[in-house]
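Take a look at the structure set out below.
Missing here is one protein chain; the remaining ones are kept as they sit in the complex.
And now, chain A:
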Amino acid sequence: MEQAKALLGLLLLVPALAAEPLRDSLREELLLSPLPSGDLAATFQFRTRWDSDLQREGVSHYRLFPKALGQLISKYSVRELHLSLTQGFWRTRSWGQPYLQAPAGAELWVWFQDSVADVDKAWKDLSNILSGIFCASLNFIDSTNTVTPTASFKPLGLANATDHHFLRYAVLPREVVCTENLTPWKKLLPCSSKAGLAVLLKAERLFHSSYHSQAVHIRPICRDGACLTSSWELRQTLTVVFDSFATGQGKKDWSLFKIFSRTLTEACPLASQSKIYVDISSKGQENELLEVTPAPQSVHEASVQGNRRTYAVYDLLDPGLFNVSRSLNVQLKWKRPQDSLDLAAPVLHAQRYVSGYGLQTGEISTLVYNTHPYRAFPVLLLETVPWYLRLYIHTLTIITKGKENKPSYIHYQPAQDRRRPHLLEMLIQLPANSVTKITIQFERALLKWTEYTPDPNHGFYVSPSVLSALVPSIIAMKEEDEELSPLFASLFPSSDGSSYFVRLYTEPLLVNLPTPDFSMPYNVICLTCTVVAVCYGSFYNLLTRTFHVEEPSRGGLAKRLANIIRKMRGVPPL
């Protein structure tokens, strides 16, 4: 009887629990935007928000938030974690400013809580565990490629103190990203790839593209407007750029089915929001250049990255969407073929290359372009260069419009052989409509023969440099409520209405180091040793001594006598 009462009590309690506001929520979103070059970028964002304090011990019940990551956060006292795995390079010049920028290869940066005593150890353990979770070679992160930037990477979420000693940053430009990294990433999604937008994530299409980048961002955010307590936010993002030229035989029309070979039939049942945004903003005078089918349910106007943009919105949770047909296949057609040789270059873009020839010295040059017609702005440049390129910091020159440009802030940490890389951070003012050339010379070190990679003649990678800037926008941007605005607009906070934050990565560099001939080291060693052993002694003899012929002398009387005695004894003479 008692048991039955208890059971009844429990049953009564259930509605009470349900009435409580949901402690975790999922929003999913797909943004399809045609790029200036005519290619198509698809950006997926899945945001899981959990109103729970993960740092406190004893959190054991996970619903939407992946347990693997949650435990990681509490075990290593992580405050913020940003991991991106990218195959390819975002070509800012022809594709414009990306919503979420990532360098080629793997990038990991983590802010730890102030309570962490040994940050380096936590960082090492964390990267090893992440390596296991994402099947990536993050275990190659060690002290030779880890840096602590002082200014470039600020916490993106809620943070009181920003003591950069709790920050670690590393890039592995050589990392190759493929299906094996995508699968564990998909598994972290609440609906996996069974329902919702994630059904489009099929590896054979995602890797048949010009650019593929997947990322995980974890940060604490305000729970509500008052911001008295914090919640945890996990953003999983994936950006793919499809080459419309190669697939469409010159035509730039696309549809969901054509690019993903799938259509959408439902939203993820666990999601509280599931939307598709299609960028239909027109460039100035000719509007109505393109046509989207089916007709969008609503149109959202926003100012993103200094531009006014118009988006057609499809809400998958709206039952009206699937009334007409059972599946949603968004299509876009261009009414007129658009061809223009000159693309409008984005306000900030950069290029980096190695100049010079030969295997002794070289020069790393970075060109930073500010194409803003009248506004100058500062940019924060972060360079991480491996120790085997010995930078000569006195050769650092920054030239803008033929004149020397003095950085207003400079932080340089020289490398230590086999222990840590060079770190160079500079705040450089970019005048309006200018190109700034930053060059620094280096010498190529000769490595120990066991330190070469198995393919030494391929070259060694130098990680991309990072440019962070608040770019003044040409139009006025209005503040939007973060909860209402599309997800893609809300990761980086904009400081005010007149500028927006941009982070850019340049290309990674491939540098050849002087390489011995590894084809037959054993033979070479044997031959060299033999030649040295045989020749050295004799040549040394010849060079340092003179030889004279000495006539044998008869010897003294005593010796003669002694010899006679020895002869009698039968002993050989002296």
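Here, contacts are C-beta pairs under 8 Å (C-beta built on N, C-alpha and C of every residue); 3 or more make two chains touch, one makes a residue touch a chain; residues count from 1.
The rule is simple: contacts and distances are computed from a predicted model.
J.: Could you check which of "Large ribosomal subunit protein uL24m", "GPI-anchor transamidase component GPAA1", "Peroxin-7" or "Thioredoxin M-type, chloroplastic" matches the UniProt name for the chain that's left out?
T.: Options "Large ribosomal subunit protein uL24m", "GPI-anchor transamidase component GPAA1", "Peroxin-7" or "Thioredoxin M-type, chloroplastic" considered; the missing chain's recorded name is "GPI-anchor transamidase component GPAA1".
J.: Thinking of the whole complex, not just what is shown, which of A:48, A:84, A:127 or A:209 touches the missing chain?
T.: Checking the options A:48, A:84, A:127 or A:209, the one contacting the hidden chain is A:209.
J.: Taking the full complex into account, find the residue in A:179, A:416 or A:541 that is in contact with the omitted chain.
T.: A:541
J.: Quick one: say which of A:419, A:458 or A:567 touches the chain that got left out.
T.: Of the listed residues, the one touching the omitted chain is A:458.
J.: In terms of residues, what is the contact footprint of the unshown chain on chain A?
T.: Given the touch definition above, chain A has residues 87-89, 91, 94, 104-105, 173, 207-212, 243, 245-246, 249-250, 339, 341, 351, 353-359, 363, 365, 455-459, 461, 507-512, 515, 519, 534-535, 537-539, 541-542, 545, 547-549 touching the missing chain.
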